[in-house]
Every structure is written in structure tokens, then in C-alpha cells.
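Take this structure first; my questions come after.
Here the complex is missing a single protein chain, while all its other protein chains stay put.
Let's turn to chain A:
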Amino acid sequence: MAPTRDKFTIHSRAVVCQDVELRGDITIGAGTIVHPKATIYAIVGPIVIGSNCIIEESVIIVNRRKEIMRIGDDNLFEIGCRVDSPAVGNFNTVSTRARIHHTVRVSNFCIIGAGCLLAPTEDEVLGDYTMVYGPAAERRKWSGRGRVQEADLRRKHVEYLREMLPKFNRVRRGDGM
């Protein structure tokens, strides 16, 4: 099957660095930061990324399905993580070198710990406040205490990057600009 035509829609307030591998139909929302060396492949269906997300270096986000892959707002994808999940909610953190297969859908306020592999054979939805941690990818529910402060910190993180990244990197603009 022929790959879809490249079509990048990048919000004017988003910061997408020049050295980013984009392919397919990709929409990036307001305030989202994409670091250099990140890879976003919409191989078949399009990818829509919400606002104020942070996508760090050598993150790989791939959509292998036909339907739209939706990533919500205020998510943090740390260095070297791999996300194939068809749906990601809001305020999630995917830690360094964690991997999420296309069978997992992520709700809100979930945290996938560093190096965890989520690859169930059957489709699964991670409920709100699910924590995945440790080498065996153990799970528990977070009480949600402290989430307001964390969200606040995330906003500041985004704001700082929005200010600093364009100073040291060339910034990519969407097709419409």
C-alpha cells in the first residue's frame, strides 16, 4: 500500500525543531514542543497531537492503523520512548525508553515508568491514574494526590522549552505557513 502523502499541520505556537523526522499526515497542536531527532511516522492513518505536549529527543511515535491516532494535551514523552498506542489521553508521562505497543490505549494521568514494556497480545485500555513501574512493569493506581502541582510543573516545563529551544534550534513551520 502506498504511503499517504506528507501533510504537516503545525500550530503557529508549537515548536517543532527542524531536525525532526515527520512522515504522513501529522497535526501538531498549540504549544506542543518537539525536540530535534524525534520521529513521528503516520504510516497509514494520520496522527493528531494535542496542545502543550513535550516530545523529547529520539522519541518514536508511529501510527500503524488506519484510524486517526490521537494524542491528547499535556503529555510528556521522554527521551527514547516508543509509542504505537492508537489513543493517548491527557497528562500522561511516558518515561525514558518505555515502549507501548499498538494494543494499548492510554487514558489520563497515566505514567509509564522508565524502560517498561507494555505489549499485551489483546487490546487493553489503561485506566486513569495507572502507574506502570519497575523492571517487571508492575501496575498500581495512583491516588492522584499532587497532580495539580505536577500539571503546574508541566506547564512551566513547556513554557521554558518554548522560550529556549528556538534560540538554539531551527524551527519548522507547517505547510500552511
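Heads up, the rule we're going with is that a contact is a pair of C-beta atoms (placed from the backbone, for glycine too) under 8 Å apart; a residue touches a chain by one contact, two chains touch by 3 or more; residues count from 1.
Keep in mind that, in the parts below, contacts and distances are computed from a predicted model.
From the set "Dynactin subunit 4", "Trafficking protein particle complex subunit 2-like protein", "Ubiquinone biosynthesis monooxygenase COQ6, mitochondrial" or "Mediator of RNA polymerase II transcription subunit 4", the protein name that UniProt assigns to the chain left out of the figure is "Dynactin subunit 4".
Where chain A meets the chain that is not shown, the touching residues are 111, 113, 131, 133-134, 138, 140, 142-143, 145-149, 151-153, 155-156.
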